[in-house]
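Every protein chain except one is present and positioned as in the full complex.
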Amino acid sequence: MTEWIISILLLIGGSFVLVGSIGLVKMPDFYMRLHGPTKATTLGMASLLTAAMVFFSTTQAGFSVKEILISLFLLLTAPVSGYMMIKSAIHHKLESIERTQGKDNIEDDV
Amino acid sequence: MRIEAKFKWLPTPLRSLLLFLVWLLLNNSVSAGHIVLAVILAIVIPLATSPFRTKQPLILKPGLALRHLMLVLYDIITANVQVAILILGPNNKLTPGFVKVPLDLTQSLPITILASTVSLTPGTVSAEVYPWAESLTEGEEPEERFLLIHVLDLKDEQALINTIKQRYEAPLKEIFQC
Partner (left out) sequence: MLETVILIVFAMIGVSLLLNIWRLLIGPSVPDRILALDTMYINTIALIILYGMSSGTTLYFEAALLIAMLGFVSTVAVCKYLLRGDIIE
């Protein structure tokens, strides 16, 4: 039974990580590429780490909780690094694709 | 809005709790020795770092904060599924856009939390807080603040702004009482 849970969590996590990387390659401009890695990978990593937690809690003596720390850390840092990257992209005035709406909302920086 | 905690020896109660929990999680044990060490660290580190800490508002309603956290976690899961579907779908159908959301919050900590939740929830990444901090003189308060966000698939701008304001900003205002 636990083997099934671990397998399903692993497959979900692996496919989310893969989808994040597919988004990184497939999207046409930088701002759209950012969405894949910042979001899809957080849930992917969270379910991979949950699978590892269940695996080590059932196969080894004692309860393994260090994985929670890693997934919390990733969850907290993903928006911060995404913010820094989009900030530097705006600073360097990267082109967004033509059908992007509301481009005039971007203000020039000092 | 309150900035100072009740006890002088415990300047940031929640950070102390976090340090305590992180130490126990890192060592993966709840033996007496580790608990004593964790308590010492949780009291000494905030005291030692308090001189160079910028004062931030305290969380005044922990129960509401917990409920908001649960809501955000639920939204993160649905957001990931939505974004995965959008990424795997055809590129031509996506209509990206930049949206400016007016903010009612004024303190930097609540704005940071709001920007992070916006980054983690459906199809939006927060990009910038206007006006620029560098363009303001020291101590000057801007009349109105905006959060610039990039949306992966923009359908209805006004509906999106209303969702962000009601779903994520209103609870934060209540939690920090500002």
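Letters are used for the chains, namely A and B, taken in the order the chains are written, and counting of residues starts over at 1 for each.
The criterion applied here is as follows: a residue touches a chain if its C-beta (ideal position, glycine included) is under 8 Å from a C-beta of that chain, and two chains touch if they have at least 3 such contacts.
On a predicted model such as this, the values are computed, not experimentally measured, just so you know.
Although one chain is omitted from the display, it touches the following shown chains in the full assembly: A.
Mapped onto chain A, the footprint of the missing chain covers residues 3, 6-7, 10-11, 13-15, 17-18, 20-22, 24-25, 30, 33-34, 37, 41, 44-45, 48-49, 51-52, 55-56, 59-60, 64, 66-67, 69-70, 73-74, 77, 80-81, 84-85, 87-89, 91-92, 94.
Everything that follows uses one rule, which is that only the chains that are shown with their structure count from here on.
Between the CA-based centres of chain A and chain B the separation comes to 17 Å, rounded to the whole angstrom. Touching chain B in their complex are the following residues of chain A: 16, 19-20, 22-23, 26-29, 31-32, 34-36, 38-40, 42-44, 62-66, 68-69, 75-76, 78-80, 82-83, 86-87, 90, 96-97, 99-103, 105-107, 109-110. For chain B in complex with chain A, the touching residues are 22, 25-26, 28, 76-77, 79-80, 83-84, 86-88, 91, 94-100, 115-116, 119-120, 123, 125-128, 130, 132, 134-135, 148, 150, 152, 154, 157.
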